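Before I ask anything, let me first share the structure, which is written out below as C-alpha cells.
Note that one protein chain of the assembly has been removed; the remaining protein chains are unaltered in position.
Take a look at subunit A:
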Amino acid sequence: MDPLFQALSLFRRRKYEKCIEKCTEILDKNSYDEAAWLLKMQALTEQVYVDDIENDEDGMAEGLLDDSAIASVARPGTSLRVATAGGGSGGLQQAMRPSTQSGRPVTGFVRPGTQGSGAGSLEQALKTPRTASNARPVTSSSGRLVRLGTASMLSSPDGPFINLSRLNFSKYAPKPQMSRALFEYILYHENDVRTALQLAAMATEAHQFQDWWWKLQLARCYYKLGLFRDCEQQLRSAMKQQECLESYLLLGKVYTKLDQPLAAIDNYNQGLTKFPNDRCLLTGLARIQEGLGNLEKAAECYKDVLRYDAMNVEALASIATQYFYNDQPELALKLYRRLLQLGLASAELYTNLALCCFYAQQYDMCLTCFDRAITVAKKEELADVWYNLGHVALAVGDLSLSYQAFRLALSYNNDHAEAYNNLGVLELRRNNLEMARSFFQAASTLSPSMFEPHYNVAIMAERMGDLQSAYQSVNRAQQFFPNHSDSKDMLNALKVHFSEI
C-alpha cells in the first residue's frame, strides 16, 4: 500500500501517533515530500489541539496588573470584577449558597477561565495559587499551554520537527493550504504566538487583505498577546467580509477581558440575529449573566440552550445547581440523573447526586452514591466529597462521623475553609472553646469573604461575656452579609446594651 495513503487513513481515524510515525518514515526517504510534511504537521497539531475559544486561563498577573479594564470603579451591574456573593442586590443568597474562595457564588460548572478568577487583592491572589487544587500560572502566556508545548518537544528525541527560526515565511505565506496548516502548527503545537502572528500578517498581505480567515487568525494572535483593541479591529474587519460564528464568540471574549459585560451581551445578541438560537452564543450570554451575578437570568439562558441542545452538560449542571440552592433538590436530582444517563460518571456527579438524594429524602441512594464517589474520586476531589458526607452525618445526628469526615476533608485539602468552620461549630458544642476559636480563625483567614466564622466567633464571645469582641466580630459578619437577620439582631441587642452602660 502507498505509505502516504496509509498515513492519511490513520489521520482520519485519529491515530495520530502512528500517522506521525508513518510520515516520519516517508520524510526519511524523501525529505522534500510536501504532502507528508503537511500531514505530519496536522497530526502533531491535532494531538495537542485545545479549543481556544473555551480555553482562556487567566494568569495571576493578568488578574492583578491588568489595566485593560476601562472603568476602574465601575457602576454596579456593569463589571465582572466585583465579587457578587451577595447577589449584588443584597439578597439572602449567602445563607443558602456557598461561595468560592474569591467570594463568588459557586457555579454548577467549571471552565478553564473560572478556576481562579476574581482575586481582588494582591494578598488574595498570592494566597490562592498555593493550594494544590487550584494552582494558577503566573501569567497565561507562561501557563499550562506553554508547558504542554515544551513537554511535547522534550519527548521527541531528535529535537523539534520544524526549526521555526530557519523557515522562510514569505515562501509559504501565499500558498493557502500550506500556510494555514503551518500557522496552526505554530500556534497550537509550538505555542509561539509572535511567530504565528508574523506568518498571519504576511499571509493577509499576500491575499490582498481579502481573506477573512487570516483576519480571524490575526485577531486570535492579538488576543493571546493581550492586544484587545487590535483584536477587536481585526474581528470587525473579518465580520464585514464574512459573518462567522467564531468571530462573534471571540469578540464576546474580548469584551469580557475589557470588563464590558454589557457590550458583550450586545455582541452576543447581535450574533443571535445572524445565527438564530445558536447554542454557543446562548451559552456565552448565560456565562456573562452568571458573571454579573444575575443567576436567575443565567438559568433562563441555560434553559434556552437546553431547548436546542438537550445534552448540554454545562446547561444541565448550571440549572441543577440553581434548583438545588433554591430549595428544589428533587428537580436538581432529576437533572443530575440525566447527566448520569449521558455517561458522565465522575466523582463530582456522584457527590451531587448523593446530596440531592439526601435533601430530596431518598435516603436509600444517598450513601451508595457517596460510596461510589469515594471510589472514583481523585485525591484533590476527595476533600469535597468528605466535606459533604460530613453534612449528611451531621443531619443524621452522627456527630462523631461528621467530625471525622470534616477532619478527613482537611487531611486531603488543608485549605478547606468551610470544613474548618464546621469543625469549629462541633468543637463549640463540645465546649472546647479554644479549639473552636482557632478553627474559626483558620476559616476566616483562608476565606475572608465568608461570614460564618465571624458570626460564630461573635456568638462565642457573647456567651463568654466578652461583648466588645462580639461587637467587632458581628460587625465584620455584617460587612460580608448585610442581610443576615441573626447578626442584625445581635448587633441591635449589643447596641442597646452598650447604650445602657
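Assume contacts are C-beta pairs under 8 Å (C-beta built on N, C-alpha and C of every residue); 3 or more make two chains touch, one makes a residue touch a chain; residues count from 1.
As a working rule, contacts and distances are computed from a predicted model.
Chemist: Leaving aside the chains you can see, what is the UniProt protein name of the one that's missing? Options: "Oligosaccharyl transferase beta subunit", "BBSome-interacting protein 1", "Genomic scaffold, ProqFM164S02" or "COMM domain-containing protein 3".
Modeler: "BBSome-interacting protein 1"
Chemist: Of A:A35, A:V106 or A:A310, which residue touches the hidden chain?
Modeler: Candidates A:A35, A:V106 or A:A310; residue touching the omitted chain: A:V106.
Chemist: For the chain not shown, which residue from A:A35, A:V50, A:L262 or A:M311 touches it across the whole complex?
Modeler: That would be A:V50, which touches the missing chain.
Chemist: Can you say which of A:C19, A:A203, A:L410 or A:L428 touches the chain missing from this structure?
Modeler: Checking the options A:C19, A:A203, A:L410 or A:L428, the one contacting the hidden chain is A:L428.
Chemist: Mind pulling the subunit A residues that touch the left-out chain?
Modeler: Residues touching the hidden chain, for subunit A, are 48, 50-51, 54-55, 96-98, 106-112, 115, 144, 147-148, 151-152, 154-155, 313-314, 317, 320-321, 324-325, 332, 339, 344, 346-349, 351-352, 355, 359, 381, 384-385, 387-388, 391, 394, 417-418, 421-422, 424-425, 428, 450, 452, 455-456, 459-460, 486, 489-490.
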